[in-house]
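The complex appears here without one of its protein chains, the remainder shown in place.
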Amino acid sequence: MTVTDTATRPGTSSRAADGVGASAARPDGVPKTDGSFIYSSDEHHDGSLWGVTLRSPHPRARIQRIDTSQAEGLDGVRCVLTQRDVPGSKIFGMMVYDQPVLAIDEVRYQGEPVAVVAATHPEIARRACQLIVVDYEDLVPNTDPEVSLTGQVDGLPEGGLARHVRIRHGDVASARAASDITVAGRYEMGTQDPAFLGPESGLAVPVGDGGVELYVSTQDLHRDQRQVADCLGLPLDKVRLVLSGVGGAFGGKEDLNVHIHACMLALRTGRPVRMVYNREESFFGHVHRHPAIADVELGATRSGQLVFTKVRLVLDGGAYTSTSQVVIANGCYFAAGAYHVANVEIDGFATYTNNPPCGAMRGFGAVQSCYAIESAMDRLAAALGMHPLELRMRNAIGEGDTLPTGQPVDGPAPVQEILAWLRDLPLPEQSDPGAEDMRARPGGVGNVTRGEGIRRGVGYALGMKAIGFSGGKDDTCTARVTVWIRGGEPVAEVYCAAPEIGQGIVTLEAQIARTELGVRTVELPDKDTGVAESGASSASRQSWMTAGAVVGACGLVRDEILARAAAALGRPAAEMVLDGAEIRDRGGWPLMPVAELLGPESVSHAYTYRHRPTEPVDPERGQGNAHVAFAYAAHRAVVDVDVELGLVRVVEMATAQDVGKAMNPVAVEGQIEGGTVQGLGLAVMEELQIDGGRIRNPSFTDYLIPTMLDVPPMPMKIFEFPHPDSPYGLNGVGEPPNLSSTPAILNALRDATGLELPRAPVRPSDLVSELLP
Amino acid sequence: MVDINFGRARPGGLLDLSRVEGLDSWELIDGGRTVRIGAGASFTRIIDELGSLCPALAQAARTVGSPQIRNRGTVAGNLATASPAGDAHPVLLACWAQVEVESAHAARLIDIDDFFVGPKRSALAPDELIRAVRIPAAAGPQQFAKIGPRNAMVIATASFALNLDVAGQRVGTGIGSAGPTPLRAQAAEQMLEEALADRWDAPEAELARPLGPAAREHSEQERANCPERPVSAANKSGNDSGADIPSRLSEGAARQFGALVAEAASPIDDVRGSAAYRRHALSVLARRTLNWALADLSEAERPVSGANKSGNPGGAAA
Partner (left out) sequence: MRVNVTVNGVAHRVDHVWALESLLDFLRERVGLRGTKNACEQGECGSCSVYVDGVLVCSCLVAAGQVEGCSVVTVEGLDPSPVQQAFVNAGAVQCGFCTPGMVVAAHCLLADDPDPDDLTVREQLSGNLCRCTGYQKILDAVHLAAERAGASGR
């Protein structure tokens, strides 16, 4: 459905109304609040069938036989498909094709799809799945990433070692000898799940020419389209993807889920097919954040100057590749944190195991390494007897410094400003915890303390991440902008495939068109594969890339309108400006209404934006100018811990971040608050518990994400240091707040308890470990 | 419904009892000494209306799921599921509740101590339905506390209920989420009864006074958000005796009580927590709730001031 967005605020100049920099309301805001917005799980079609997936109960097993005959015989079943029925490539993947569309001979993780069924009712499809006979020969799974590091594990690709990333900068060996003080620690992180609320779902509709249309929620329509077409054995132009409403993604909707299955079922039956995962299936239907083991060693002078940083980071990628090779690279790039340090040695390993596949999730490897380095920085501060914030400010990276990859930091790096704001922010008052409402105490409504055992802690963390795709990728985003006259007023249409996943890219598209063209009304048609690609809504890149494309396309439209005006008025185009409904001279005097100039015609241009080129790092020493830009954020966490029960109440999460330009301040705040809270969840409650390759808590009953009562006030400072290379000076926003939130809370918990807390999330039992037998 | 939604249960049919006349209400029976809660009375109703008569139950009800769940969920539903994690169960044990069950042929009362027979198994016969729960009105301080890794909307990692029955001179306890069934900490009860033996007497006359119609009227107006001192509210008429009730037992005795509660538990390691943590947490909860209850008891003897002084809930929806 096309969304029409009209500026809601009156302004003397139309340009000022809900343009760039304003907190314009979302064009999809009203339909999202009244229930009329259509998500991928709402898509339906007369006569559509329901698709259901049969998944492996085993983390590793050989498939000896699949018998679908009983299932096929069930009344209401229209087809049952296995790997034999995959018409094209039988494997797919975001970066490497290695994941079977449906299991071939062997399953490598619990939940791997084995067969799909289409039936007239979901209950019939589910019963049919139960009637499919699969003879498995159970095999011993390898679920230990340390074993996979040997690269010698049977049954795993490359013996289990997916990638080893090396970064060598300076000389750690001699730096260690020159250090006054060294600290070392191991930090582990459990598996986080994106836990978006809108489950994987979609509708596939066969079309007359033998092709298929897929209405689906995704972070990248075109990358999906290529994989779907390859596996269906169809040319790209026979596979049209349309973005349906996306109920959250956070990285978990970059990999395919229902896509190929729904299309196969639709093409086989000739009927539209709906697929909707339930919550349990969803936990098996998408990738998770890589669990991590990080060993960090830091050396410093007595005065607190970092001399070297050495990190070994192991990320378990699980059964298939997804994006593991890139996640580990990103984890390594920022493993030394946002600090200037001359001697760095980083070894990162991504492994294959028979655990559930891991891939992209908000922060993309940098979450794990930020947690590790920021934990180690607090350990170093303690060893030095220095305030943790002072240690950070003393070593903070700045513009012109060199990263461990040898790349100079050439954009704004206002880390001192960010940290200083946190330093100067007054701490929240500490009232007598016994006098407070129990909902403001650890344990909340559980009524477990009236002040007994409560200790307060304060912790800081700083994070840094690359914005956009790194390592030499030719990253593009294309937008088409069309202007025509309706009711005597120019209307702009922005057609761009950039997936709206909740972040508000549609709001931004409309804001930019208003600012660039002065129009009031902007139309935003369905996002689909009918326009050239936008690239993924990931890597905190989409605002930057889409802004570049929309600004470019608006510029071409404006140039043509002015050229037409020049011809019509006989004046040089350079002397005129386009201001919404009017062509004006440079003094603002109206020369001609745009309506009169265009009449029934429209002006339309597409523009493809590219950011500045990057290069891959060299495989031996990890050196190279791999990144487009960097973004920085820091948190100060204040916690109350019940040290007898191990329960936590996060009292406040203060955060400061540089965003270059706040394109839509309310949306920026929303990104920072949301990212902060995902980090809070990872700090104190969120973990997908995996034992022997099996997920033990695939439900919202036992995979806990923060409720509104777990979330504290979040005072915030948004800095706007314009980035020299980006449209409007903006910088990526979405991921940085997810980095430093978790370690800030861990550091606050350490401050409150004096414990090492080497693992996130921190469980109640970790906080009372000294009291347990 | 969750098991149905996820394809784990396919019962032949469902029976909706929520429309049975009178099932959703509660009444005082037994001369005002016992509260009879209909099987259909929602947790929300218990929070709103039984804060004075059944303070621990009201506190437990407030920790059940979300407002949406509490609007539909019932104590009887907890019982029928018989999960060791059912939030009402520790309170029912601590209060020596009885379960009224009925089949087409007969009705009977099951003592709560006989009700839970195994993990998610109860003494209900296949043809029996729960009609009501009978729970003695509070005759002394009661407490309920529950631990979970989230501050709201969480299944208990461990929970504990304590009932000081001043009138009956006995102590009731209940342990949740730390055994195959909800459990009673018998040795802890005994220990505490002995420790309090010479101290029960003084305030008995007032504290044990059954809550009559006047108290009920009061309770109906009261939300359950301040369930911590219901009896003291009923005791406002003033009583200058009983000054020897200690506000705390000796720290050693409180710890011993905690240890005995922990010993009574029989927890396992699972996704929600380890056995060792559960035992430890129970010992802490037992000690703390005991101290609060004793403080309530001694405060009941002093002129009352400030309903929220003890720092309990500040009034969610008042």
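Order of writing sets the chain letters: A and B. Residues in each chain are counted from 1.
Just so we're on the same page, a contact is a pair of C-beta atoms (placed from the backbone, for glycine too) under 8 Å apart; a residue touches a chain by one contact, two chains touch by 3 or more.
These figures come from a predicted structure and were not determined experimentally.
Asker: Per the definition of touch given earlier, which of B:92, B:152, B:175 or B:259 contacts the omitted chain?
Answerer: B:152
Asker: Of A:501, A:539 or A:633, which sits in contact with the chain we cannot see?
Answerer: Only one listed residue reaches the unshown chain, and that is A:501.
Asker: Just to verify: which one of B:69, B:106 or B:268 makes contact with the chain not shown?
Answerer: Residue touching the chain left out of view: B:69.
Asker: Considering the complete complex, identify which of A:77, A:205, A:366 or A:445 is in touch with the unshown chain.
Answerer: Selected residue, touching the omitted chain: A:445.
Asker: With the missing chain put back, one of A:111, A:245 or A:490 would touch it. Which one?
Answerer: A:245
Asker: Please output the residues of chain A touching the missing chain, sorted low to high.
Answerer: Looking at chain A, the ones touching the missing chain are residues 23, 25-26, 28-30, 32-39, 41-42, 44, 123, 194-199, 245-250, 276, 278-279, 437, 439-440, 445, 501-504, 666-667, 669-670, 673-678, 699-701, 705, 707-709, 711, 713-714.
Asker: For chain B, which residues reach the chain that was dropped from this view?
Answerer: Given the touch definition above, chain B has residues 1-2, 4-6, 10-11, 13-14, 16, 18, 65-69, 71-72, 152-153, 314, 316-317 touching the missing chain.
Here, only the chains that are shown with their structure count from here on.
Asker: Can you check how far apart chain A and chain B are, centre to centre, with Cα atoms defining each centre and the answer in Å?
Answerer: Result: the chain centres lie 44 Å from each other.
Asker: Using the touch rule from the top, collect the residues of chain B that touch chain A in their complex.
Answerer: Listed in rising order, the residues of chain B that touch chain A are 5-7, 59, 62-63, 143-155, 157, 159, 271-274, 276-277, 280-281, 284-285, 288, 292, 310-314, 316.
Asker: What residues of chain A sit close enough to touch chain B in their complex?
Answerer: Checking each residue of chain A against chain B gives 126, 278, 280, 434-439, 442-453, 644-647, 649, 684-685, 689, 696-697, 701-702, 704, 706-710, 763-765, 768, 771-773.
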